[in-house]
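Mind having a look at this structure? Questions to follow.
Apart from one protein chain that is not included, each protein chain of the complex appears where it belongs.
And then chain A:
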Amino acid sequence: MALTRRQRRTAVRGTQYGVLVAAVLVLVFAANWGDIQRGFFDLNAAKQLFPDVLTIALVNTVKYTVLGFVFGLLLGLVLALMRLSSVPPYRWLATVYIEFFRGVPALLVFLAFGFGVPIAFHVRFTTLSTVVAALGLVGAAYMAETIRAGIQAVPKGQLEAARSLGMSQFRAMVSIVIPQAFRIVLPPLTNELILLAKDSSLVYLLGLTGSEYELTKYGRDAMNTVQSMTPLVAAGLCYLIITIPLSYLSRYLERRTSGESKRGLEVLS
């Protein structure tokens, strides 16, 4: 059967849309909408979640994430500088740290800080310090490699110019190299923040009191109370409130960084 190019294109297009429409129709008619609504989008159950899902759970997730990120960023910067150090033992230590914490599951680190360390040293951590330590230690390993790459991406001439003006190595790093490195690594660091926001859910495994609940633990508990999955859906939506703006921010920063060399730096000046 000989078809012209135009006819063949129409046929292919028609088939593709046809399959899609058929699949949607099957779903619409086969699905039990009543059950789906009761199970996932129960408005009565949803109402019971407010305001706690926002004022306690979302706030705690944001708090754990931000504090863990800040701790991880500072530790990551130290590790990045150790990786670039001229003293071999510093480089080895940083490498071992990074390989270890990138290689083990974050869950293991949470368990270690929630139960292992307290047993070993007979201490008790608050939930906040546990989650911040665990998130920070894991995040630092990833951020250290990102920051190291950023520092190495700053042209060598910047350091030479700073040194030729009489700045010490330390001063040149602090005033000239690191600020430029951070502008380069802002997009990947934003992605790291997104990952940490999701990993903060692992604190769910530690015994939490009601005021310490974050989104996942809150959703899990509320699910039992209302006999519907609606709380988990609500928790999921709350995560998206955090992560989607961040991922757009990351993409925006990436575009800006890559266009910067051509367009000029007016944005952050």
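In the analysis below, a residue touches a chain if its C-beta (ideal position, glycine included) is under 8 Å from a C-beta of that chain, and two chains touch if they have at least 3 such contacts; residues count from 1.
The rule is short, and it goes like this: contacts and distances are computed from a predicted model.
This complex has a chain not shown, and the name its UniProt record holds, of "ATP synthase subunit b", "Phenylalanine--tRNA ligase alpha subunit", "3-isopropylmalate dehydratase large subunit" or "ABC-type polar-amino-acid transporter", is "ABC-type polar-amino-acid transporter".
Shown as candidates are A:P179, A:G210 or A:P245; the residue that touches the absent chain is A:P179. Although one chain is not drawn, the whole complex shows that of A:Q37, A:S129 or A:S168 it is A:S168 that touches it.
Where chain A meets the omitted chain, the residues involved are 155, 157-158, 160-168, 171, 175-176, 179-180, 183, 260-261, 263-266, 268-269.
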